Structure formats: C-alpha cells, structure tokens
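Complex shown without one protein chain; remaining protein chains in place.
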Amino acid sequence: MSDHSFSRRHLLGGAAALSLGALPFGRARAAGPLTVGFIYVGPKDDYGYNQAHAQGAAALKAIPGVQVVEEENVRETTDVQKTMESMINLDGATLVFPTSFGYFDPHVLIEAKKNPKVQFRHCGGLWTEANPKNAGSYFGYIAQGQYLNGIVAAHASKAKRLGFVAAKPIPQVLNNINGFLLGARSVDPSITVQVIFTGEWSLAVKEAEATNALINGGADVITCHVDSPKVVVETAARRGAFVCGYHADQSALAKDQYLTGAEWNWASIYKGFVADMQAGKAPPNFLRGGLPDGFVKMSPYGPAVSEEARRQADAVKAEMMKGGFAIIKGPLKDNKGNVIAGAGTALAENASELEKTNYLVEGVKGSA
Amino acid sequence: MSDDLGLTTVLLAVIGGAIRVSTPFLFVSLGETITERSGRINLGLEGTLVFGAMSAYATAVMTGSPWAGVAVAGLAGGAFGGLHGFICRFPRVNDVAIGIALMLFGSGLAFFLGKPFIQPSAPPLPAIPFGFWSDLPQVQAALRVNVLFLAGAALALFLWWAFRNTKAGLIVRVVGDSAEAARAMGYDVDRVRLLATATGGVLAGIGGAYLSLYYPGSWNEGISSGQGLMAVALVIFARWNPLACFGAALLFGGAGALGPALQSVGISQGYYLFYAAPYVLTLALLIATSSPDRALTGAPGELSLK
Partner (left out) sequence: MAADTTAPGLPLAESDPDRPPASLQIRAWLARRTESVAIPLGAVAAGFLIFSLFLVALGKSPLAFLDLVWRGGFGSPFALQNSLQRAAPLLFAALCVALPARLGLVVIGGEGAIVLGGVAAAAAAQPLQGLSPLLAVPLMALAAVAAGAAWIGAVGALRAYRGVNETIASLLMSYIALALSNHLIEGWLRDPASLNKPSTAPIGEAFMVGALPGLDVHWGLGIGVLACLAAYALTERTTIGFAARIAGGNLRAAQIQGLPVGRLVVSFTALGGACAALAGFFEVAAVHGNANASLNAGFGYTGILVAFLARHNPLAILPVAFLLGGIEASSGLIQRRMQLPDATVLVLEGLLFLVVLVSETLYGRFKPFSPHLWAEKRRAVS
C-alpha cells in the first residue's frame, strides 16, 4: 500500500474515516498525548499481512498528539502478554493493536482483564458480549475484493481454471476462496478454482511449490491468502500466469501479469479508533467493514485487464459500494454436494454465518 | 482430470521439484562434506545459507547482476566458514556449539542487514530450458534447469573423484581420520581444517544465493526455514559421500514436491502428512540402511558427531 493510494482511499472513507474528519485536530490535544501500541507476529516489512498493518500504523504517526510504539516478531505465547504489559506500563500505551490472529484468545482477553483502563482492539478475532468491554475486534470483508479478483481473473483466463494458494482452512481464508470462485463463475459458470493449502502462514519454498503445482495443473490465473504473497506473485508471473494480489499492492512484482488485487486499508480503521480515543470515548468493540467502509480496496487494474472485464468489475464494485452485497446466494452447494444456501437465501457481507464458514463451494477443487 | 494424467502430473512434479528444490540442499551438504571430512562439524551453515541468500539478493538489487550476487554470497559464506575454522583451532572450543552460535549470528545479521531488501525485486539467475523438445508446458517447466543445479551436480562428481584421486583430497581425509597421523606426515591440521571449513562456507553461501535469486527467488526472513540445518543432517545420511549427497538432495527435493502435487490432482486430505513425506522417507531410509555393527562406516575418525 503506497501513500498515494492511501490518500485516495481517505476520500472514499466510511463512517470511521468521517468521524476523524469531523474532529478538528487541534481539539484532540485536549485529551493529552495518546500512545498507541502495535504488535506484529512477523517482520513488519513482509510485503503482506504485517506490512499492511505497519502502514496503517505509519499513517497514525502523522496525527498530532499521537505516539506510535511498535514491536515485531512477537510470538503468540506469554511473550505477547508481556509485550502488551510493557507497552502499557513503560510506554503508557492506552490503545493496543495486537494484529495477529493468534493473539486474541487467551492473550488479549487476559491483558484486557488485567488492564481495564486500556483499550485492546484485535485484528480478526470474534469479540462477543461475554468478553471484556475494553477489548474488541475488527476485520474487513476482503472476500469482496477476492470476488472482484475472480471477475477479472475469469476474463483473463483461457484455461478456465484458476489457482489459489492458501495457508490454512479457516473461515476467513475459505470465504476468500469462495469469493474468488463465485466472482469468476459470475462471468463463466464453467470455471473452476484449484486450491492448495500450504499449512503455514509463511513458508516461501512451499508457497513456490504450490504455485508451480497449480500452474502445472493448468491454472493460468493465480491468487493467494498467505502472510506474504511476494513469492506466489513472483513465481506465478515468471511462469507466465496472471496474478491477482492480496493484502497489499504487488503490481511492481508481476508487472504486466498483475491483473488487480484485494488490499487492506487498515489506516482507515486505525484513524477512526484514534479519533474515538481522542474524543474521549471507547472505540467500537466489534467492527467489520468492506469496500464501502474503506477497509478494503482494490489495486489499480493492470494492462492485461480487458475493457469488458473492467466494465463488469466496476459495475459489481459499484453494487458493493451500496452495502449489503451477497457473495453467497442460493441456490448454492458446497463441493461435497451439500446445500449451503437454498433458493432465495442470500448472505450479505455482514452475515454472522460467514464468520464460521467451514466449506468450499461447488467448483472449488480442494477440501476445507 | 483422468487418473492417468493425474499420475503423470505427480511424477512430473516430483521430477521438477527435485530439480528446483534440491540445489540449496546439494550445495550445503557438499560444503559440509568437505568440512566434516576434515574432522570438524559446522552446524552453523543454516546461518551461512540465510546470510548468503540475503547478501546475494542485496548485491543483485544494487548491481543488477545476479552473478555478482552469487560471488558475494560465496565470499560471505567463506568468511563465516573461515571464522568457524579459526575459532575452533583453540583448545577446548566445541565445534558443534560454535556452529550453533554462528547459526544465530549469521541469521541475525542477515535479518538485520536485509530489512531494506525485502521490498525490491532482484534480477533472477538464468535457467536453461532443457524441456524445449516437448509441447507440454508441464514438461518444459519441470526441465527448466538452473545453471547452479548443473554446477552442483558436476561438483558432486568432482568431489567424489577428488577425495579419492587428488593429493588435496587425500590430505583432507587424513586430517579428518587422524590428526595425529596427519601431523606426523607434516601437515598443518588446523590450516587444512580452516580451509575445509571456509570452502564449506563458500558453498553454503552459494546455496543461499540460489534460494534468493532463483527458487523461490525472493528475500524474506523465512526464506530458508531450516534447510541449512537439514542439509547438514543429510551429510550423515549420505555417509560423507558427495555422490550420495546429490542423491539425498534430489530425494529430499522430489519428496517435498509431493504434497502440493497430490493436492493439485485432488488428493487433498491430510496434507500435513504429505508435507512430512521428505522427513518420513529420509528417516525410513536411514533406519533401513543403518545397522548397529556398521554405524560409523565412512565416518571421519576425528568427527565429534557421528
């Protein structure tokens, strides 16, 4: 995510960004300096998941009265608890963002109980009323981005076979795979997606092998959901396949082979949270949002994207911007033949069922 | 997809995987063979591999030449190996422990210095398309062979020959089998070991260059994920024979391709277990080829780890 695309997104921003805009910066000082802590599970410049968050953090540094402290490569054990305590006790952090999936239960919950005056917001977790009130979770409906990826991929694919390199079969990954396939099938119902799970969030050689296996299997457009998509993107581009990016804009890595990509725009969420804190109120405990909210965005189209593909993707994107777009629409079966949505059923992006997805839809080759 | 094509796909993937993935294992294990044949163990080649990957990538980014990257990686690896060789000449210094410390030091330094190079793209090493005769893109892809792989294969053959037939090879072996005998013959044991460890480091560094400049062809902190350590272990599996190192590296690389290939033809349950195939296969072969009586066949006599 580069700075210019970030400012573009700022204009599109939803409620969170608006609340920031409504607050004059000068008044924010009244609440005193705000220290915000960011914790990453890997190196913060990984061209992927952690970097997307670090760029969100970087966007906060420009706000007056905000101090950002960061720590990278923090293990998902007591280490992260001690890191949170250290940020709170030694740096005076009052808003903490532990950004890895594995940090939520039990680590964030424990620290939230221990430090009732500090706000904890976790990326990807599923906060419920039963959890401490000073904890919370946020995430984006990035499956929308994968749906748009799928539309563009379907137009570019000659083999009508797409490939997906995935880390682990968890709901957020499965939603992305399903979104990619259904987006593609909205263009051509005969398209299939082959998925290969690597089993790890970050493992370069396995990701490269998986990409090669997909292309050898006939796939000619590749996308992924791993922490650092750099290897997948570069390997696929070198093999001559088209690529749809993930997490961040990887167009520089694949040049003309890059179609588009589903990107995070965490800055928009983080700025909203900070604005809430500076206004003296607690940020929301449960925050989800998609394209219309500015949490997710698309990479600019690459040169290989046809006029027709652009038109169709833009039209669907406009539909999504209205909110309530349903990717999972009945009648729909999973790839084992079970009905997952009857005729007339439609799961909008904020449907709570999507937080528990445990299936791959018909047309995806692979097992959840 | 028919079963027939499925099997072909898997076979091709295994062959392709063997060629793509084996090179770093090959270089590290050949390097370690030279070192261990001289009677020392350098467990730190994981760190050397990672540092080689970083320095090669950084050099290629800055100069635009991947071969300059390979050269720098080799030099850096030689420096790490030389450091190990130099330190271990002092009495009571444990070579295994120094290797572990160097593993940490090499990786740490590579991560530290490599931060600015995660983003940029480096020019990759060239490959030779031996699959030109085929119309199948899978065959063409599997037979795109990197020059370093060929160099590694040639090196394995050369080392196998050189250990038997050259004076240098003989000296290394004598030093490794009995320091006392070597001293009696007038050889400077420490110097031979220093050179052997440094040479091992050079090869490990070049193995790292392959990782970052060809396959997977990228620099990040997870690039090696323990391949250097595994390669050192493979030397014992290969019983200090360079040709067997080549075989072990191919086996390991090929078995590693099994997991993704099986998923791509629809065998998708239990992929963690398929991913463990290289380890299970190596262990099974290791058990099958070991026996209590001839446990140490081929092992250099001076080696502290057998």
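The chains carry the letters A and B, assigned in the order they are written, with residues numbered from 1 in each.
Methods note: a residue touches a chain if its C-beta (ideal position, glycine included) is under 8 Å from a C-beta of that chain, and two chains touch if they have at least 3 such contacts.
Quick caveat: nothing in here was measured; it's all calculated off a predicted structure.
Interface note: of B:T59, B:S107, B:S121 or B:N220, the residue touching the hidden chain in the full complex is B:S107. Residue B:I98 is the one among B:V28, B:I98 or B:L203 that touches the chain not shown. Mapped onto chain B, the interface with the missing chain covers residues 47, 87, 90-94, 96-98, 100-109, 111-112, 115, 221, 229-230, 233-234, 236-237, 270, 272-273, 275-276, 279-280, 282-283, 286-287, 290-295, 304-306. Contact between chain A and the absent chain runs through residues 43, 69-79, 82-83, 85-87, 89-91, 101-102, 104-106, 124-126, 168-172, 199, 355-356, 358.
FYI, only the chains that are shown with their structure count from here on.
The geometric centre of chain A is 36 Å away from that of chain B, both derived from CA atoms.
Per the touch definition, chain A reaches chain B in the complex via residues 42-43, 45-47, 194-199, 202-210, 212-217, 228, 230-231, 234-235, 238-239, 252-253, 365-367. Across the interface of their complex, chain A is touched by residues 1, 9, 12-13, 16-17, 20-21, 111, 115, 118-119, 121, 124, 137-138, 141-142, 215-218, 220-223, 225, 227, 256-257, 259-261, 263-266, 268-269, 271-272, 275 of chain B.
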